[in-house]
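Note that one protein chain is taken out, while the other chains of the complex remain in position.
Here the chain labels run A and B in written order, and each chain numbers its own residues starting at 1.
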Amino acid sequence: MEKKRITFKVFRFNPAVDDLPHYESYVMEVKKDALVLDILNRIKWEFDGSFTYRRSCRHGICGSCSIRVNGKVVLSCKENVFELTDIFGDLLVLEPQNKQKVIKDMVIDRVDFWNKYTEVKPFLVAKYDEHPEVEARVSPDEASLMLDSDICIQCANCYSVCPSVRVNEKYYGPAAFVKAYRFIVDTRDHNKKERIDIINEPEKGVWDCVKCYKCAEVCPKGVNPIEKITLLHNQVFKEGRAKNNVATRHAIGFKKSIQKNGFLDEGFLVRYSEGIFGTMKHLREAFDMFRRGKIKMPWNMPSKPKKMNEIKQLIKVASKIECRRKW
Amino acid sequence: MSESFIKNIPVQEYDVVIVGAGLAGTSAAMDIQKAGKKVAVISKLHPLRSHSGAAQGGINAALSAEDSPDLHAFDTVKGSDYLADQNAVEFMCQKAPETVRWIANCGAVFSRSSDGHIAMRPFGGATKPRACYAKDRTGLALLQTVYEQAIAAGVRFFSEWYVSDLIYKDGVTRGVVAFDLLGLNYTIFNAKAVMFATGGYARAYKVTTNAHANTGDGLSIVARHGLPLEDMEFVQFHPTGLAGRGILISEAARGEGGRLYNSEGERFMEKYAPESKELAPRDIISRCIAMEIREGRGVGPKKDAVEIRLMHLGERLIMTRLPELRDLAITFLGQDMIVEPVYISPTAHYSMGGIPCDIEGHVKKDSRGTIVTGLYAAGECACVSVHGANRLGCNSLLDALVFGRHTAETIINDLNNGTLILHKVTAEDADAAIGEVEGILHSKGEESVPVLRDRLRESMTENAGVFRTEESLLKEREILAELSERYRHIHIDDKNRVYNTDLEEAIELGHMLDYARFIVEGAIARKESRGAHFRYDYPERDDKNFLKHSYMFMHSDGTIKIEYGDVHIGKFKPKKRIY
Partner (left out) sequence: MKRLRYALYAGCTAKQSTPELWKSTMAVADKLGIELVDLKEATCCGASHLRDFDAFLSMVLNARNICYAEMKNLDMVTICNTCQNNIAFVKAKLDEDAQLRLEVNEHLAEIGLKYRGTSSVRHFMYALIEDYGLDNLAKKVVKPLKNINIAPFYGCHNIRPFHIQSGFNMGENSFHPTGLDNLILALQGKPVEYAYKNRCCGFHVDLQAPKTADKLTGLALADATDNGADMVVTPCPLCQLNMDVKQKSASKAVAREIKLPVLHLTQLIGLAIGINPKDLGLEHNLVQYGLKEIIS
């Protein structure tokens, strides 16, 4: 089998002896079928027994062993080393999933992650018989919606790359939303409204998703969290739980503007989303922009698209939800 | 270790302490908590990392009109090569339908048939399709559900805590000694009842489906107190592990129609089991594969595997019912089952033996069934015995869930009727455990843990694997003796107290070396072939001498004494197994 020499530059930190983290290099011959977890094992078993990481199932189902390789978050038992060297070359840097939360080497503190898991109430709320003679019926389609998100293994890959989590510690993050979604689409659950309200909260909820799609890139189980986040946004409106706030108006504003102009009127979007008071916050910026010719006045707005009637017609026939004039 | 440290060891008091947070432990904790008892679950992993989550294929229950608990029981007993206790099997199979429906109603997401009922598929050794499944990740679906309901109920979990000893004195159970991995701080958990749900022991083999964590700690902790282990010689080798890696390709692959071929393109199961072919029980298929390989009809660079072919099932079926398996074969072997065969070979998978238990979950201290006060066990670490000499696919999740919950019921009853009281502990009760751990932490020997462990696992696969002979087993006995001696002179690199997995691995190796002897001694003494235990020198089943459970006791000098106990035979009289 094909082999090559690879240098692994490994993040090391043992709070009992180190003041600061440092990197150590390990050079080894690696076979083509080696996975990152094989390398972690070899470092511990062949080089230094004090090297520390979490692992258990070794086949991608327990979610313990995620680390970063050259910045890419990977579930180490499922990531082939040669595929990484194809991208990054023969020097691979192994680091913990989140350097800010290191306990020791690759082991990080996951308390915040698990707290958020709990905060979205990750359990079915339903009355059930202790000795049932029949099971609650679930159609294959309903089951498939749930199965799609029930395969999340809580590896926290998505959570650790989420920019919103990084700068806002209240934000639940993609994994918790996937969990929330899994119960929201469960027809047996009695708690739907409360669940939607949880993920609908400003700062914590789905409205703070920056739409970077990183969560979808790093999921080792193909869960595609951002797809679920979008569906949660849809649910908020569909179930009539949308609050009258800047985030929801930001979404509705697009449709309103397209309906009226065909294009997005940027000034309108800000005024509509923020309200009069909120718009004031942007005055300084607006002034700067105006000076640089970046703000269009009513008399020099871009022209509406041709065939505006088509657009209005499509909005009429294809809309799945109305812009209710509640606010 | 300074004396003051030992004196200051904190003591926490509980009604019940459960060791292990897989399906059995967590489901029991949930019921006990709901009954208003004070319960703690201690696990060396986060509960959701437990190996129950790795179960793929399904959970058995006779839900359909054409099926019955009786048929299920018959298949289970026949599959067990008649070594299972039939009262326990009947109980489990009777309980299966309501248990599966209950977990579904708790939230478990099963794949469904078009009418909205739980879907079922065929599995090896089953006369009817009764494997209820969630794609090919059934264990994950069930484990998540019990954990979710347990946190909803308010169960207290001690995650990443390592239990290093049972406090068992004067014939009564008093609790456990544990430490947190984070800081190596010892705590005594003083409890009226202790339940072990610590999982299986197939990690003693090199080629295994088991997680790194499945080091069977609970078994040797119990055995070191002079309590017996039962039927340890029975280790199931799953026929379809990914070649070289041992990673599990679920029996669901065969349940859905996968076929086995040798290097000559022959569907060889046709000649060994003309009726059920690939759906014969695991022990039989594993032996057939091993036979094909031994006789030179293997595939792959080392000719040490055979092919499983699923291409004829089509992409759609594979993607909806076996997506995880496809992913695994691609990750580990680069083989895409939609378009090409996958190389597989037998791999150590499941522990039929374990801590002897009665049907209520009480741990037994001898072959006559005398009960240990306050000690309970369930799941793979326990031997009730519902699997006998060979477990049928999809009966393990069922075993864990049925007996996990039933043991909880027993514990609740025993607490309510006053059988159990809190036997106070003293700091000295932790001396032995702390001595062992600190001893390893400060060890200065020259032997290396990974080297000894590799030797153990390689030799077990070689000498106590699918095929066994007197000669190979005696050789393994000697190897184990040598390794145990060398283990006394180990050293570890990591001398610190923070998240010391070097220490943890060393402790675990000690457990593996201890229980491996039970496997080998049981296998030496059992001069017959039954279920998963196959002796070349005694290829036939011998009901006259060995239709018996083995109970093995370890003496302080490491020698093992065996006594045999009766098998509970019910309505299914032992017959020759033909598939």
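Operating definition for what follows: contacts are C-beta pairs under 8 Å (C-beta built on N, C-alpha and C of every residue); 3 or more make two chains touch, one makes a residue touch a chain.
Here the structure is a predicted model, which is why all the values come from computation and not from measurement.
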Relative to the complete complex, which of the depicted chains are touched by the chain excluded from display?
A
Full-complex touch with the removed chain, picking from A:7, A:139 or A:230, is A:230
In the whole complex, not just what's shown, which of A:91, A:134 or A:212 touches the removed chain?
A:212
Using the touch definition up top, pick the residue from A:5, A:131 or A:306 that touches the left-out chain.
A:306
In the full complex, which residues of chain A touch the absent chain?
70-72, 87-88, 163-164, 166-168, 202-203, 207-214, 216-217, 224, 226, 230, 233-234, 237, 245-247, 250-255, 257-258, 262-266, 270, 273-274, 281, 285, 288-289, 292-296, 301-302, 305-307, 310-311, 313-315, 317-321
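Note that in this section only the chains that are shown with their structure count from here on.
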Distance in whole angstrom between the CA centres of chain A and chain B is 36
Given the complex, residues on chain B that touch chain A span 45-46, 48-51, 53-54, 98, 100-102, 104-107, 109-119, 134-135, 137, 139-141, 144-145, 148-149, 151-152, 182, 211-213, 247-248, 324, 327-328, 331-334, 449-450, 492-494, 496-502, 505
Could you please specify the touching residues of chain A with respect to chain B in the complex?
14-17, 33, 35, 44-46, 48-50, 52-53, 55-64, 78, 80, 103-104, 107, 114, 118, 121-126, 128-140, 142-143, 146-147, 150-151, 153-154, 182-183, 186, 188-189
